[in-house]
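Every protein chain of the complex appears in place save one, which is left out.
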Amino acid sequence: MKQKLLYVLIVAAFVLAACGGGSGGGATARVGWAGSPDTLNPGTAVLSEAYIIFELVYDSMYELNLDGTFTLSLADSVSVSDDNLTYTYKIKDGIKFHDGQPLTAEDIAFTYNFYRDNVDFPYMNGYTIYFDTIEATPDNEVVITLTEAIPNIDAQLVFLYVLPKHIWESADPIEFENVEMIGSGPFKMVEYKQNEFVHLTANKDHFRTPPKISEVIFQTFASNDALVQAIKTGQVDMITEMPATAVESLRGESNVEVVVGAPFAPTVTDIILNQVDPENCPTADGGICSGHPALRDRNVRLAMAHATDKKKIIDVVQLGLASPGMTLIPDGLGVWFNDGLADYEYDVAKANQILDDAGYKDSDGDGVREMPDGTNPLNFRLNWPSDSIDAPRTAELLSEMWGEIGIELQLQAVDPDALTAQCCPAFDFDVMIWGWGSDPDPNLLLGVMTTDQIPTGSSETGYSNPEFDDLFAQQATELDKDKRIALVRQMQEIVHNDVVYIIPYYDPNIQAFRTDRFTGWITDQPKVELADTTSLVVIEPVK
Amino acid sequence: MRVKEERKVKRFRYLAGKIGWAAFTVLFVLVLNFFLFRVLPGDPARAGVHDPRLKKEAIEALRARYGLDKPVINCFETLNPIEVGSCGVNPLETQFFIYVGNLFKGEFGISYHTNRPVAEILVERLWNTILLIGAGQILSIIIGVLFGLFAAWKARTSIDYAALITSLLAWSLPTFWLGIILLFWGSNNGLPIGGKALPGASTYPLLQQWGDIAIHMFLPTLTYTIVYMGEYMLIMRSSLLDVLSEDYILTAKAKGLSTFQILKDHALKNAMLPLVTVIAINLGFTVAGAIQIETVFSWPGLGGAIYEAVLRRDFPVLQGAFLLIAVSVILANLLADLAYSYLDPRVQTV
Amino acid sequence: MQDYFLEVQGLKKYFQAGRPGLFNRSVEQIHAVDGVDLQLKRGEVVAMVGESGCGKSTLALTLMGLEEPTAGKIAFESKDITHAGEHARKLLRQKIQMIFQDPYESLNPTQTIEEIVAEPLDVHGLTHSKAEREAKVVKALEDAGLKPAASYMYRFPHQLSGGQRQRVVIAGALVLEPLLLIADEPVSMLDVSIRAEILNLLADLRRTRQISIILITHDLGTCGYFADRIAVMYLGRIVEIGPTHEILSNPRHPYTKALLSVVPVPNPRLRKQRFILQGETPNPINLPGGCRFHPRCPVAVVQCKLTDPAYVTVGQAHRAACLLLDSNIS
Partner (left out) sequence: MALQTTELKPSVPSTPLLDFWKIFRQNRMALVGLGMLIVIVIVAVFAPLIATHDPSVSADVTSADVYQPPSPQSWFGTDDAGKDVFSSFIYGARVSLIVGFFAAFISVILGGVIGIAAGFYGGRTENLLMRFTDIMLVIPDLPLMVVIVALTKPNLLNIIFVIGLLGWTTTARIVRSQTLAVKSRKFVLRARAIGAGNAHIIRHHILPLVMPLLVVNAILVISLAILNESTLSFIGLGDPTAISWGQMLNFAFGRGAMSVGAWWALVTPGFGIVWVVLALTLFGHGLEQVLNPRLETHHLMRARDVIRHEAAGKPLHGGTRQRVPDEAPILIEVNDLSISYINEGKPPARAVENVSFTLRQGELLGLVGESGCGKTTLVLGLLKLLPAAGQIVNGEVWFGGRELTALTEQEMESVRWKGISIVFQGAMNALNPVRTVGEQIEEAIVKHDPDMKEAALDARVDELLDLVGITAKHRDHYPHQYSGGMRQRAMIAMALACNPQVVIADEPTTALDVMIQAQVLELLDSLRKRLGLSIIFVTHDLGVVAEMCDSVLVMYGGVTAEYSDVDTVYNLAQHPYTQELLKAFPDLTHPEKRLASIPGYPPRLDDLPAGCRFAPRCPAVSNRCGGEAPAIHQLSERHFVSCHLVEKPSSPTLPPQGEGSLSPLPKGEGQGEGKG
């Protein structure tokens, strides 16, 4: 009875819903995701969901390719001065914003200045620190003058989305919500409801990559289960993230294809070992530096590295879907990643041997080693942000693995804010599980390990090595790409040797598509990332 | 007609007392709300944006934007740790008075997470929540009251036991657990499981949009109804049992009234009295109670907003929600008192 | 002037009606007891009679020290106890005990009879050994007519009948060996067939122990036969007081006459003219001016509205407050 009534209701509603439906027809690609842009204002946006939309609606000077290289997008050509301080970009003619206004060097220069001048933008002005002046010439050229020569202007410009000057010059840089979102990219904004959906329509006149579908809608699902269920039942055509546990069951679905790979902006899960030297303790900035002294000993860190069974962690926590980590620089960074390093093999006996040799003995027979002087047992606090669902599983495994070498852990989830306060520059912890999102350029993550960053709160480990600091300064101004690559690889070797972090794995990016409505999904590349427009501009409806 | 006058005065006093107390509670909550969120650890400016890459300038700018550069209140720069600061500050330049002043202007601050005014976010979400909760409450009240009525009337029969066990069972289900099970059941039966409407449906004809919203509402409303129905049924049943054993029911029966007339004219109104309070309090709290349902079904309501704010530690939004919920509970209580004074003639003269 | 065992002079107890609040500034006063004079000899039984709302229960509580009097004086064994301190009050409690109206309500259902009866001993720390305590409880129970005490001591109140419960209440009062017993409607909740045994018990106690009793009742019939004197109360004041036989055979105040006339007589051959007052005892907030009985008085004259009558002695120890008895007026 109840069942019948339910179906009557559903049928009635469907009839209502279907009456005049399908204005977009089969050409509307529906994408399910777990988040929503925090804001459509590129200046203030933080979340990756926002950047995905920016990539689709805006253009920038360079386009990042799936192999990690950059190609010019808005400009026909670029010329660099001999001192490497002046870049002149020749902007393509005939590019139009969605409202019909032409996109010119004026707009680009305005945009770059805009990003640079607003110091309270969280990220954008991070890419403009080396910009001295940005000017537009009457010949539709943009001239960028740098304060010092840098090796990676392409990586700086790739996220500086070009905004229409005629709209933004009168807008409040922070408060402007940008709901109309006039850009020049392959998709146009139709409707945006925060935490509900983003509705885009194709810009068939796009100068470079006009999409083949007519519309794309990103729909927010608050729960992972709903997301997976939505693609199973065909309520969406693609999902951009899901728990690794769901992969196996989705692979079993006909019409659904799952792709797992390293993303463009790879996420690194790291185990932070507090090794700050008391001399470097930033007391003036709130440093407490209560870390366990044993962690300052490389032998202990090395033993921990040897006792960490990354495969098991990946197996259990990520269901085997991630690649083992080496240093903070993930394999997703392509050429920057030092693939010549050999990871510490998982060898409990060896780890025990290292500790024995270094004098850490279990003198009182309680299964926990003490410091060489017999005091202070190796009992570490292990913290992680309480909003992480995977970290507690990792913590459990670590507790078991390190227990094998006489290291005891006190597991405690901590509120993310409290963890921030505990972390840095307070250094009021022993071991933490946390993570980093990476830039395409290694500069950022390498900087995290420099001595200079200890008082600023960027350095989580308190690691300090003058040799590394020197190399960091060198690579930052090394214009020769190959030389810079060599430097970067050398730096990775140093931190790997010093066991600054233990990196259990690099997070995979998992996406799933329905193949019964659209074809042409890019699945054979080493990277998958929706932020790249390629998939959405190349897919076409099934005939 | 002196009696009438006196009743009016008493009634006025009763109402004035209730309203006065409600106003005081609101004031208290306002103050509590401010200080509660100032005792938190860490730097509030960084709390919203978990990114150590933020530059010093950006942090300073953020602090200024959220007004955190000003002293909390006279003599106190911050609350955690409590440091004595300057007492000679213009009170209007302190965070507390700015907060109060903004509240009077209807401003709840700016979300750390989205940079949008909190008031705007909350109001936008509030309507969706009202839609969901309204439907859920109405359904659960109707079903609960009917079941309760039936169970009490047929007390100690198998009908009663069945209704009682069903209600207790419904009450025992963890909301999100029920939600997720219904989500799977529903999506396998072709029901939509996310959002309030099909994205892009805003171009459809009006009638069709409503139909679309209706099918999207089905699962969350069902979950809500099941969860709350049990509570209402239990209250209705026990309160009706109390009423039905009162002597005036025997009087009514002796008067020759039929069972239906007795239930309708004598039992229902009296039995509804305790329910009114519970409904009112629930109405106030369901905003928060809908968190689980809204999260499971991606319903873009206030509960969902609170959930996100919890996850992202978006304290201005939490603060706003805190105030909104508290005030709505206070108002709901006030409403219950007013309803009570109409339903029960004994109340106003106490 | 004789030394009285208990002497009450001009006793007043007012309550405030409602709380003063933000919207309620005028606070009215309830004149529950409004100037009561009473003297009691050792071993004497006085019945206080009146309708509900006449202040007789408040009077009892005030005498017990459970309510603080607004004005007036209470002397017990020639000592002023009106505002006795905590310590003095506790000692007084041993001498003045009270019996409440409702035996169903005045026993704690979770205590055994033994605990109930022994409670006063425990509170005052009067016993030094278990055996002594038990002996006292047994004696009190048997004095109250619950024999053998052992078969009652370990029961709970709900296992006893109404009459037995009232006996337990009395035993609980007797265990302290009081000199004065204030009995507030001790039998009104009981069936007629049981009333007699409780009243007889009280009468015996008075005889054997020389206990003074103030019997509070709304029914002239129940007190008729064992009170020495009857005091009739109306709206917080005694309107007539005198020896029992005087009051019953020759009532002088119109209110007493009315009360007496409505007492049912269990003999249809003696049906008499009843003298029924209309309405009910007025609210003691707005006391009528003049004689407070005049609005209901069947024989009121004009002066009654204006003059508050003083007591007139109408017989041996028999006084009444009515203008019509004052020879000057009539």
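By written order: A, B and C. Residues from 1 in each chain.
Note that in this section a contact is a pair of C-beta atoms (placed from the backbone, for glycine too) under 8 Å apart; a residue touches a chain by one contact, two chains touch by 3 or more.
Note that the structure is predicted; figures quoted are calculated from it, not measured.
**Student:** Please provide the labels of all shown chains that the missing chain touches.
**Tutor:** A, B, C
**Student:** Going by the contact rule already stated, which one of B:16, B:130 or B:310 would touch the omitted chain in the full complex?
**Tutor:** Of the listed residues, the one touching the omitted chain is B:310.
**Student:** Which one touches the absent chain: A:387, A:408 or A:493?
**Tutor:** A:387
**Student:** In the whole complex, not just what's shown, which of B:34, B:96, B:112 or B:153 touches the removed chain?
**Tutor:** Missing-chain contact among the listed residues: B:153.
**Student:** In the complete assembly, which of C:200, C:250 or C:313 touches the absent chain?
**Tutor:** Going through C:200, C:250 or C:313 one by one, C:200 is the residue touching the chain not shown.
**Student:** I need the residue numbers on chain A that touch the omitted chain, in ascending order.
**Tutor:** So the residues of chain A touching the unseen chain are 223-225, 228-229, 242-246, 248-250, 312, 315-317, 319-320, 386-387, 389-390, 392-393, 395-397, 400, 411-415, 417-418.
**Student:** If you put the missing chain back, which residues of chain C would it touch?
**Tutor:** For chain C, the residues touching the absent chain are 51-52, 64, 66, 89-90, 93-94, 97-98, 100-102, 105-111, 119-120, 123-124, 151, 155-156, 158-161, 163-164, 169, 172-173, 176, 191-197, 199-200, 203, 218-222, 224-225, 244-245, 248, 258-260, 262-271, 274, 276-278, 280.
**Student:** Even though one chain is hidden, which residues of chain B still touch it in the full complex?
**Tutor:** Its contact residues with the unshown chain are 3, 21, 25, 28-29, 32, 36-37, 39-41, 152-153, 155-156, 164, 168-169, 171-177, 180-181, 184, 234, 238, 241-242, 244-259, 261-263, 265-267, 269-270, 273, 281, 284-285, 288, 291-292, 295, 306-307, 310-311, 313, 318-319, 321-322, 325-326, 329-330, 333, 343-346, 349.
Throughout what follows, only the chains that are shown with their structure count from here on.
**Student:** Which one chain sits nearest the middle, judging by mean Cα positions?
**Tutor:** Answer by centroid distance: B.
**Student:** Roughly how far is chain A from chain B, going centre to centre by Cα mean, in whole Å?
**Tutor:** Chain centroid spacing, chain A to chain B, equals 37 Å.
**Student:** So the centre of each chain is just the mean of its C-alpha atoms; given that, what is the distance between chain A and chain C in Å?
**Tutor:** For chain A versus chain C, the centre distance works out to 88 Å.
**Student:** Go ahead and note the Å separation of the Cα centroids belonging to chain B and chain C.
**Tutor:** Chain centres of chain B and chain C, defined by C-alpha means, are spaced 55 Å apart.
**Student:** Can you pull out the residues of chain C that are in contact with at least two other chains?
**Tutor:** none
**Student:** Using the touch definition from the top, which residues of chain B touch two or more other chains?
**Tutor:** Nothing qualifies.
**Student:** Within their complex, state which residues of chain A touch chain B.
**Tutor:** It comes out as residues 6, 9-10, 12-21, 23-24, 28, 30, 32, 38-39, 41, 44, 46, 119-123, 125-126, 174-175, 177, 190-191, 193-197, 199, 215, 217-223, 225-226, 229-230, 232-233, 235, 387, 415-418, 420-421, 424, 444, 448, 456-458, 460.
**Student:** Quick one: which bits of chain B touch chain A in the complex? Just the residue numbers, please.
**Tutor:** Going through chain B, the ones touching chain A are 40-43, 46-47, 49-58, 60-62, 64-65, 113-116, 121, 124, 180, 183-184, 187-196, 198-205, 207-208, 210-212, 214-215, 218, 294-298, 300, 304-305, 307-308, 311, 313.
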